[in-house]
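Removed from the display is one protein chain of the complex; every other protein chain stays in position.
Entry: chain A
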Amino acid sequence: MSPSTVPCVLTEKVREIIPTSKILVVGAGGIGCEILKNLALSGFADIEIIDLDTIDVSNLNRQFLFRKEHVGKSKAMVARESVLSYNPNISIKAYHDSVTTQEYGVNFFKRFKVVLNALDNRAARNHVNRMCLAADVPLIESGTAGYVGQVEFIKKGLTQCYECQPKPPQKTFPGCTIRNTPSEPVHCIVWGKHLFNQLFGEDDPDQDVSPDTADPEAAGSAGLNAAASETETGNVQRTSTRQWAQQSNYDAAKLFNKFFKDDIEYLLTMENLWKTRKPPKPLNWREAASHEGDADNSIDSVRATDMQVWPISKCAQVFASSIDILKEALSKKEFLVWDKDDKPALDFVTACANIRGHIFSIPQKSRFDVKSIAGNIIPAIATTNAMVAGLVVLMVFKVLAEDYENCNSIYVRQKSIHSNVVIAPDYHLIKANPKCYVCSPQPYVGVSVNVDVMTVKEFETEILKKTLNMIAPDAILDGKGVFVISSEEGETEANNDKKLSELGIVDGSILKVDDFLQNYNLTIGVNHYVAKEKDDPPYKVVADVDDLKPSVENGQQNGSTESSEEKHSKMEVDGNAGDDDDDLEIVDKPDEDDPQEGTSSKRRKLNPPEDEDDDLIMLDDP
């Protein structure tokens, strides 16, 4: 290893320590590949890389360490070999594994001089954030989405942590909008995915697709009362959609008539829903298959099949043909998992969403667009990744120089006519939020939950793991010493199905929760709460108790407390937002950085044209 690869412009001290500084790169996707290359060509000689993913063809337009023949192989392993091919003199250790497993504990993290996050999902980012806080190792966090990206420095006691600012919640839609009154293409697409799961996937009661008779808006409809009483007495509605489909041998015409004719006719009986809305028009199989007014579109080009909206007759035909394929696939498995890259699954959802769109007079979407929306795809490109990864390694130089004061966050922006800044560093480090439920000295969070309904198991999975991102939590009821949840298998299994109140967890109770792996202790204040409106969330997790009250500003701006969240949410549809692609960052400051927010007046105020401050960016920095 020739030390002259270390940039000559760095200080003597930094040049000396670079070759022996052990660096961890978490994620070998778009940014990870670029970071590895930059490290290897800047004299770093002791690098470890971890990624659990395998290579997909759609990665190849930017993850330049991979080639077509690598599809299906481990990203971490191939990235390592690829870097060694142009710099064989360095040590790279690759792990094809999830960073959130027990093997990678605090002692693992302590070995590194700096940790570089190049991840694609929030859960892993949260976890690495906690591990670096626990190990007191500096972390550089990065991400891109389309033309924008960011790099952020995180160090315990000096800066904010990744979880200091609550991230915008993932967008979900009220059940009755999906089941009864869709008004946007995304509602139909979500419905199509739910229908897929009902017919072929794992059973999920939250993904019902049939008319929702409990819709408060429909209350008092005369037709509904008659129909509802019929339901109560146990007609077909009682059998599950899956059973019924199996009994019908997945006959396309029967399925079609149930979902697009019978169910729609039933919806029409809920008259109150249609007083202010355009009522849906039921469609039967025969009509659909020979739908008039459809242009003949038999050219089999990418444009026609993927980019153009299918006519209804084609939707019906694809509905039937995809069901045949999926039925066959299901016969070999217990259930199928919806995957945007599985063509029949995507075809099925595209067809269903567009037929439903047609029925409800909602604009239809091409398969290409349905894939974006249903798969939560955040587009990623090589150029933004290259810029961000370059900035990451430039920040590593500053961290090694212990020049922390100048490790300000940096944002890559899309060029606009309103601004002359393309790469924008912050002016100072951002201090930790003193109420942060992760990095403050006594982390505390309030949880509002119905203690008579939620079970201990649900509390563990939904709240501790999914929402608070713990991996292996232990929970004790404070003051009583009751062991509620143990991370040791079997120890508290008897508690699983008990309601929280049965274990004495009631309004005002305090739970002491500890995640051994993350070295993370959290106090949870329990607040008994009963969801009143149908669309109220089943539980709420609040880091700052003041946040429980709707903020005045939001109220004024948007007329409802919910819409401030909507404003921030991206294309996330349901549940698994962000799982799709590498590099995804839920950019922390959407008002400044998200081009989709470009036309809001709020952005203009926050982000005025910078012509004025040219004189500020001078060569007289320290």
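Worth pointing out:
Basically, contacts are C-beta pairs under 8 Å (C-beta built on N, C-alpha and C of every residue); 3 or more make two chains touch, one makes a residue touch a chain; residues count from 1.
Please note the rule applied: contacts and distances are computed from a predicted model.
Per UniProt, the protein behind the absent chain is "SUMO-activating enzyme subunit 1"; the candidates were "Mitochondrial fission 1 protein", "SUMO-activating enzyme subunit 1", "SUF system FeS cluster assembly SufBD core domain-containing protein" or "Prenyltransferase alpha-alpha toroid domain-containing protein".
Only one residue in the set A:E34, A:D120, A:E163 or A:E460 touches the chain that does not appear here, and it is A:E34.
The chain that is not drawn here is touched, among residues A:K281, A:R303 or A:K431, by A:R303. When the whole complex is considered, the residue among A:S21, A:T181, A:S448 or A:N495 that touches the unshown chain is A:T181.
In the complete complex, the residue from A:A123, A:L158 or A:A382 that touches the missing chain is A:A382. Only one residue in the set A:F109, A:Y147, A:F196 or A:F319 touches the chain that does not appear here, and it is A:Y147. Looking at chain A, the residues touching the absent chain are 2, 4-5, 7-9, 34, 37-38, 40-42, 57-58, 60-62, 64, 67-68, 85-88, 146-147, 181, 183-185, 217, 276-277, 301-303, 306-307, 363, 368, 372, 377, 379-387, 389-394, 406, 408, 410, 414-417, 420-425, 558-560, 563, 581, 595-600, 610-611, 614-615, 617-622.
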